[in-house]
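Before I ask anything, let me first share the structure, which is written out below as structure tokens.
This view holds just a subset of the chains, kept in their places.
The first chain written gets the first letter, and so on, giving A, B and C; residue counts start at 1 in each chain.
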């Protein structure tokens, strides 16, 4: 039996070894798994999460994310979207089941690389750092040339429209501006895997559209994988290659919609009938879900 | 000075100092006062220097224990009361008394005038300020029934004594009565020695090891010390001014009062005949037996180890 | 701490909920107690060795074994002294806590009061106890009362200082919420500033509880024992005069153990008080 392993980004030796061992392990169970594992950026395997308050945030959540995909999560408030994202980042562990990122447990991955970035639901800025310094943070932590880092940070900040506020402190910013700093911070790190928890919710339509286009650009250019939580169905359809619709209490995956619109996406597409179609399907899926719950 | 050095090491270091003079350190039992007049006299008049010694007198203080400092080798000589030197034996600290500055103890109880305290029994029913652990108090408790005394800690303050007319406080007759007089508080005193407990006070000592291996230095020091006291008798007031320089917070008048009142303790009593610094085996034995009886000494020993008069000048 | 706590909880939780990665007792033991125990043994052996190596006699630095002997032989004295000191310092601490927090709340309620009165709190803290001891003794009598007052005087400043800091560092937007709802000054105090200041208050109490023991000991020292039995301060003075260094160390260690126990108790209390929200005391659930 010959298995071709072609890791899609450059692993350093130690990580490659980890991969090898996990490959060998899975070999015992069957070669199929190997291939699946190699191609998946994120894999939720039958994940349940019960907080110690007894809240079931996720229930048998099973969802593979292939590398390079742009996945949107849609679902009612409190259904476990943030919980799921946090687990991918290693900031929470499943009560049962398993989350793997590039075939490894996320805690391991985090320890070895800087490849994951997270835009939290709240901006989560360090109050004692200026806007620029906040964006510089992940770059500083990673090391590297100071001047280049600064250049990179400034260019992302320019992209999110904050180049006039480099020296402001978070408390001097508006809500939307804080979120944009947080987005800039995540993008500045040029992650392989980008987790975004309602990043554009606090932004006006026009800023939002600009940033959506930029995000898609970067995603394509950097061949990132993006997990994106939103409440905006249009946004989900516009951005994603796949939409995961979740239902509430307990958080389950209720349906997955493949969005087969071509990339690059243009603003004009929004008026396209296929686009509306997807929007309707996603909305319907959300609403059905709601209704099903009510009738129970 | 650092920790680990034993007495001998310190001494050799001391001996190597340039200019032919040997540096030694003396720890006083209190901030400089008239009871250290001999020391300052010897320094001021160059008596130590004449004998090839360069002496640093380090002031003591409320919690400074010359016994420990000398035992640790941080100083070569110290001043302490005779009972303190004996009690150190319990800890295996072998000290040798070299000269007794005061032939008796000026320690006394001080009380307000007219309080009718004739005997130690009269302390009953009163508040008495004594320093916790002071030896004569244990002796008195053993000798007299003092169960009626309310024992309060003495802390160097006299305010509470002044405030309470019936109270009694420990004191030195050479010192406290003067301050009371200044405050217009008429007082009387009763010497502790009346009870038969009369240790030498302000005794010059060194460790046994030091005395044995540095006989020459000790000889120089003791001679200078005694000479210093002799010269202090002549020009006490002048030396007192030097002392004020060292202890600026004390008034010259207070020192002069002390000089006067301590005169008999230093130059009178046994010293009148036998010279300054004189000590007898009998007095030491009495003290030792007294301490043994009240349990402050754990085991008996011969006092001949404890003191020596060999360095004192021959009696005139 | 934040890190390891998080770690722990993660594990604990996995244990509770998933019930698979059962964590053996041995490993908990290793994490929690092995370090301190090793440190303690190291500390003791170092201490046992130092006097021998440096040739320090026991009356300067007694060895642990000397101290142990002294403790055993004078146990009855020590026990009594400890009992008394505990009593004095607990009351002193209690006063520090209650008066300290009370005064802070009062001061924080008005900028003018704070500016006018806070300096006197600093004065009370810095004025040397020896200077005010006579007055304390005259007003409160020698002995117990005065000792408690001195223990209080030494312990209350950290409480005031920390509590004031806490009361004054309320999150701005929460403060605005109260302004908006037209909260009275005292409502703001009780419902916002005091809960927000809790972590600072607790940090103050932790400092103060150990200081109150120091205070009781110093108190016995300067205010006398007033006819009653003496506590550790008295025992220490006596031991110092008689050069019983080993027993002096017994007393010192007794005071230290008191301090640690006291500290642990207050920490426990602090954990309970902060449990419901503050990060430093909170076991988070991820």
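We take it that a residue touches a chain if its C-beta (ideal position, glycine included) is under 8 Å from a C-beta of that chain, and two chains touch if they have at least 3 such contacts.
Predicted, not measured: the structure shown is a model, and the values here were computed from it.
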Whole-file subunit formula (labels as shown): A x2, B x1, C x2
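Here is the rule we go by: only the chains that are shown with their structure count from here on.
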Two chains sharing the most C-beta contacts: B-C
Chain whose mean Cα position lies farthest from chain C: A
Identifier of the chain whose CA centre is least distant from the whole-structure CA centre: C
Distance between chain centroids, defined by C-alpha means - chain A, chain B (Å): 83
Geometric centre distance via CA averages, chain C-chain B, whole Å: 40
Distance from the mean Cα position of chain C to that of chain A, given in whole angstrom: 47
Residue list for chain B, restricted to those that touch at least two other chains: none
Where chain C touches two or more other chains, by residue: none
Contacting residues of chain B [partner chain C, same complex]: 3-4, 6, 63, 65, 67-68, 71-72, 84, 87-88, 90-93, 127, 129, 131-135, 150-157, 159-160, 163, 296
Chain B contact footprint on chain C (complex, rising order): 54-60, 130, 133-134, 137-138, 142-143, 220-227, 230, 234, 237-245
